[in-house]
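For this depiction, one protein chain was excluded, whereas all remaining protein chains were kept in their positions.
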Amino acid sequence: MLTAAEIEDGLEDAMSSQANRVIDIDNLSLTFETNDGPVHALSDIDLKIEEGDFVSFIGPSGCGKTTLLRVIADLEQPTAGSITVNGVSPEQARINRAYGYVFQAAALYPWRTIAKNVALPLEIMGLSREEQQQRIQKNMELVNLAGFENKYPWQLSGGMQQRASIARALAVEPDLLLMDEPFGALDEIVRDHLNEQLLQLWAKTNKTVVFVTHSIPEAVFLSTKIVVLCPRPGRIYDVIESDLPRDRNLDIRETPEFLKIAHRVREGLKAGHSYED
Amino acid sequence: MPALLAWFVVAMVVVGLFSTAFKPDIGILEAPQLALCLVLLAILGVRYELGFMRNWIGDLALGVVAALAASLLISAAGRHEGDAALGFWALTAATWAAFWLFVERLAIWKSRSLLTTRIVNLAIPAIFGITLLILWELIVTGAGVPKVLLPAPSEIWLRMTTSVPTLWADFQQTFLKAVLVGFALGCGAGFLIAILVDRVPFLRRGLLPIGNLVSALPIIGVAPIMVMWFGFDWPSKAAVVIIMTFFPMLVNTVSGLAASDAMQRDLMRTYASNYWQTLFKLRLPMAMPFIFNALKINSTLALIGAIVAEFFGTPIVGMGFRISTEVGRMNVDMVWAEIAVAALAGSLFYGLVALLERAVTFWHPSIRG
Partner (left out) sequence: MSDTALTAPRSTNPFAGLMSGTLGPVLVVVLAIFAIWYVAAVALNTPFQQDMYERANQTDVPMSQLVRDTLAQERPVLPAPHQVIVEIWNTTVEKKITSKRSLIYHSGITLSSTLLGFLIGTLLGILLAVGIVHSRVLEKSLMPWVISSQTIPILAIAPMIIVVLNAVGVSGLLPKAMISTYLSFFPVTVGMVKGLRSPEVIHMDLMHTYSATRLQAFWKLRLPYAVPYLFTSMKIGMAASLVGAIVGELPTGAVAGLGARLLAGSYYGQTIQIWSALLMAAFLAGSLVALIGALEKLTLKRMGMAR
């Protein structure tokens, strides 16, 4: 089986045109030099992400899931191995504004209204005023924030702030959306709601999403592909292709298929977690 | 506490009733104003003690009666300057207690509307200030304090209104020239150098500790040197102001530029934003609270610097010059008039900067509060 899979993978590699391969990571490692010696944040990572995938990175803290996302976004530099985003280096991809990044916190600027916050990347890209205006309107509607354009971030709830930050990432109109535990700071009710909205958004826009989380239900509910990472050194333990239908709602979480995948993720997390230290 | 104050008013009224008000031998009831004042205060104290009208009308009545009593006392003191005796002081103490009682009552007001709360919050310190002025006036005229030691507020006011041209000329020389020019150049230079320093980490590490140290130094001491270099007229004072305002601006702006957090800088990086875009869209807005802090500190430093620098030599105009020469001539009321102008100018300048701060950093938690 394994060899067959490998052959298949190799074949796919050989055949893959750059058309639908969004992220290609080969043998990638990242070591931080600290005063207490080197820390192996990432070790021998191999990962391919296709266009239209919804990929979740899940793992305990310190497993390098956020670091991996930051490498894709060119916020960290790998120390070995290779990575391409849209067929070019992450740096080039960043300069091309190929992706939108959503942080753990909304990181909205308090001196700008919501609309002006969404306009921030557009101003930096140097778009015309009409173009900015049109994109603001479109993306505010997409995240259900129409009507809040002239509010300031601190006048909105946490969930609304995070939705605004998603609109800001979408306004760049990237094909790739990188999300680093975007709903981690929100309560579960709001989080469920936003998860559902995110899926609808993904279905509507057909973007590739890479999503970091530490919640098993969230990862299983959202993803087409779940990457389980484990720490010390940070490495990929398991990659699970989800066979759940793309069109899903929150009720799917009661189904046996859902629970089966969740079980596999949980097993992976348990096995990959070393308790020696 | 309010009950105690009301008792105090009553006790003082009783003391006043049975003692001489003015030397040599004038009783309170022989001076019509004092008699009226005594009756008013007695009614106030007893009325409060008995518990009539403990509502907002009653509280306002407290204020009105206290103000009436004060004005009666002041006019009585004016007729018997320097002759005050126990009775007069008892009434003064009673008036002061009445004002205090009024403020106590105001402080526990629970208002329904925001506007009234605001007015009350402004009124309390204002009444406190006015009370101080009244006490000052009563003590100085009542005890006949020599004018060279401390003039009464009324005398200072008289002096201010009669020497407007001199005061205006001094204000022009010191504030409109030395302070404003020095403030603008000092703050501007501090800001620009801060941005330069921020770009070069080596300079930031080397210059910042020195800047912090210099902020604690008595920079005002460079005044004689500046007077030697730039002459007696206002440019030398502006130079002192420039040096004094430069370092607070430098230190504050540099720490303000470092105030943005890693996530916000990462965000700008994901947009492939260049240095200037990050500076103008993220770091400068983020630094604004720090910059305004420096502007506020500098608004007071500038005025101090200009006035003190004038002690080291000026043409024959300027606030510092006027203060030092009139002190020599023992024209203390003129000195106080000058100080009142300086205080007013300083507060207005500060207030203006603070208003601008509210407008620019409206988003900061300390202001949107």
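As written, the chain order gives the labels A and B, with residue 1 at the start of each chain.
By definition in this document, a residue touches a chain if its C-beta (ideal position, glycine included) is under 8 Å from a C-beta of that chain, and two chains touch if they have at least 3 such contacts.
No experiment lies behind these values; they were computed from the predicted model shown.
From the set B:57, B:115, B:216 or B:262, the residue in touch with the chain omitted from the display is B:216, counting the whole complex. Within the full complex, the residue among B:107, B:176, B:259 or B:316 touching the omitted chain is B:107. Considering B:154, B:255 or B:300, the position touching the chain not shown turns out to be B:300 (whole complex). Against the chain not shown here, chain B presents residues 1, 100, 103-104, 106-108, 121, 124-125, 127-129, 148-150, 202-203, 205-207, 209-210, 213, 215-218, 220-225, 227-229, 299-300, 303-304, 307-308, 311-313, 319-320, 323-324, 327-328, 330, 332, 335, 338-339, 342-343, 346-347, 349-351.
By definition in this document, only the chains that are shown with their structure count from here on.
With centres set at the average Cα position, the gap from chain A to chain B is 56 Å. Chain A meets chain B in the complex at residues 70, 73-75, 94-95, 97, 99-101, 103-105, 107, 109-111, 120-121, 123-125, 152, 154, 172. Chain B contributes residues 263-264, 266-273, 277, 281-282, 285, 288, 361-365, 368 to its touches with chain A in the complex.
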